[in-house]
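A quick write-up on the structure given underneath.
Of the protein chains in this complex, all but one are displayed in their positions.
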């Protein structure tokens, strides 16, 4: 369980004391604030703060004075137009700050998205908790045979059990030794910045992550995608639900144009046009490689 | 006058309707929201939105659950420690969105600070207003004779009058022709994206500018500095006052360690130590160039 | 003419003295180095330096030791794969530094691409040359009647002549007064940082612009696009030719997947599938707005 009763009490206290503000307010996001949304076995996503709403996107696009909108329909249309034409700067005018608890190997992928602000729990300064990500048995997948970078079918029960034993046993032993190394009882105690090197990549860390909506959409497009590793995808999917509550019109446009959208190459555009004229196009006559053609067939449905 | 009565009414309306929020609230910033603070003859700075306060900086530094502070004094001490040791990421956890109206030549300097989000009024899409920065007579300074990149004394009255005549006359004529070129009465009307090229660099533009507190401090250190051009410095100074109301502890640390701080080279450190031991150090014995020594004398006071 | 004989001699000298290097060399780029490629009436693009080639992209993708490639065909296939799947980091491993001379209003659009390094000629420190962009008559287009942000037909001869007279006259007068204001003959001379404000946006400036290949492709996709303003598009087109010589395989993939590519929304994908099954889809049955449908018809060709 990721949240202790003390922490739960702090969250409840933070949620109990509304204050007046003159800023743009998103009711959907207010309902989310501070609550820990569980992800994986010990992780979570919590909204700590946000700036802006759907109307703020339109206001920036118009660089106008007031709230800048005549009707909700107009705002939706403008937001769809901005998304379709890659006008990204108005989406940068919204910002969100999340508190995230996640395994280190997930954090290592996540941090590659550079246009964000991060404060991570410091294992030089502090002692990490004894919490490790242990996959649910159905997530113990074999190496994909068609994709070097992916998963295939779930492991057979016996192999899965063996894997779980190793993961649990090695994590426990590594943490026991971590504790023993830093202990100052009857010895000097190894520096924390050194002792942490014994800990495996499935240990949990946590950070504050602050990002603007445009760059968040970019992150979500890549990490909520079916090809992303499951363990980061579940975080992205949880954040998608939060964003849908925060900026419903922007999220709907994102779903239509980005998550559900497809980018075709010039060759693929040509093939679609020929097919719509009745021509039967094959990989051989398409000008595409086998890999591209396979993906094109996926697009054709 | 930068603000029309209609705009003033919109601002009053926006300030009249507080709504409840669970987010961190800065009372000093709430008092500022939406109001246009005048700068130069037609410019202004307006706070559109903000995220975070002094406590949010400390909270991020501690990556803790609650508001993360025992007492205000503790927070102030932590903020001073973070500033002194260049721990910049907690300051990135605060964000501000400003609406700024400014001359184009100031905007061209400003935009060089890349770590910010910007939506500028588009002169491809819209028609610029007839508003030009005309310096006050006491700002009409001669080229500095000691500094290639700076100002010297104010111009004599007659020369100043000549300059003002040219600035006003050329701006008026350029704008008359701009209007005449885009007019669609009795002619096709030149595309706005072309007609704008006739307008001088003292015409006003406006933008939404969103930036985190760390990068804002970096901007302010360079642009509120005595060596910055006067026309951008007055914007920086106005923003300094806003930031002092928003995050008083962070701003006080910024003033002490950055604005009032001095960076000494290894050579200068050596000289100070020798001088404190009673040695008389001159430029010749300092190891510094003449330029460096002049700046070092400035440090000595 | 953008290049003086002295400058031409310097370029020839720089091109006359090859030196040995162990770094990756692109023959196509060596042939380009230093030469000024003219753009518009006084502008140019010059390659000052570059890092990497097609093989360097593959090498980074493989994080391998040697040149990392078995055959050219393999490298081309890998580069196409990386481009198709938005694996952008290997393209960031190539870098180019350009010297560009361009009108100020083009520079103002250009600088919005923030992920680049820039050193611009300083009008605080130095005196700008008397060079203004005056459009060729066929570029004097009317405001578009269908697109708020674009051009329509060329102006009639008489109107075009009137526009050219104003552009030329105002530029000449503004520059005359600029010179007169900064002159130190018989007067103090206005500071250059102030006098520059009288100059219109079609005056030429110049800068060094350094960018990695991934971000350059992003710039080119937006600015070599048919919807970009003509005056920046011609720079982008010139740079496209340079990049095609520098990294031919990467540029070919960029042309196929980005410049010639099309992004379809989820709704558009659905329509294509229905049409391929023989259904007649109209705007009314598509779920798209009129604007989206018009763009979709463009895709259908």
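The chains carry the letters A, B and C, assigned in the order they are written, with residues numbered from 1 in each.
Definition applied: contacts are C-beta pairs under 8 Å (C-beta built on N, C-alpha and C of every residue); 3 or more make two chains touch, one makes a residue touch a chain.
In this text the structure is predicted, and so the values were computed from the model without any measurement.
> Among A:133, A:217, A:235 or A:296, single out the residue that touches the unshown chain.
A:133
> Which residue from A:85, A:177 or A:294 sits in contact with the chain not drawn here?
A:177
> Among A:6, A:27 or A:156, which one is in touch with the chain left out?
Counting the whole complex, the residue in contact with the absent chain is A:156.
> With the missing chain put back, one of B:19, B:168, B:241 or B:273 would touch it. Which one?
B:273
> On subunit B, where is the contact patch with the chain that was removed from view?
Residues of subunit B in touch with the missing chain: 77, 80-81, 84, 86, 222, 255-257, 259-269, 272-273, 275-276, 289, 291-292, 295, 299-301.
> Where does subunit C touch the missing chain, residue by residue?
Answer for subunit C: residues 7, 10-11, 13-15, 17-25, 30, 33-34, 48-52, 56, 59-61, 63, 65-67, 89-90, 92-93, 95, 97, 99, 117-121, 206-208, 210, 212 touch the chain left out.
> In terms of residues, what is the contact footprint of the unshown chain on subunit A?
Looking at subunit A, the ones touching the missing chain are residues 103-105, 108, 111-112, 114-115, 118, 122, 124-125, 133, 135, 139-144, 148-153, 155-156, 159, 163, 166-167, 170-171, 173-174, 177, 180-182, 184, 187-194, 196-202, 229.
Rule of thumb we're sticking to: only the chains that are shown with their structure count from here on.
> So how far apart, in whole Å, are subunit A and subunit B when each is placed at the average of its C-alpha atoms?
A distance of 35 Å separates the two centres.
> In whole angstrom, what separates the CA-based centres of subunit A and subunit C?
Distance between chain centres: 33 Å.
> What's the distance between the Cα centroids of subunit B and subunit C, rounded to whole Å?
Centre separation, subunit B to subunit C: 29 Å.
> Which subunit B residues sit where two or more other chains touch them?
Subunit B, residues with two or more chain partners: 118.
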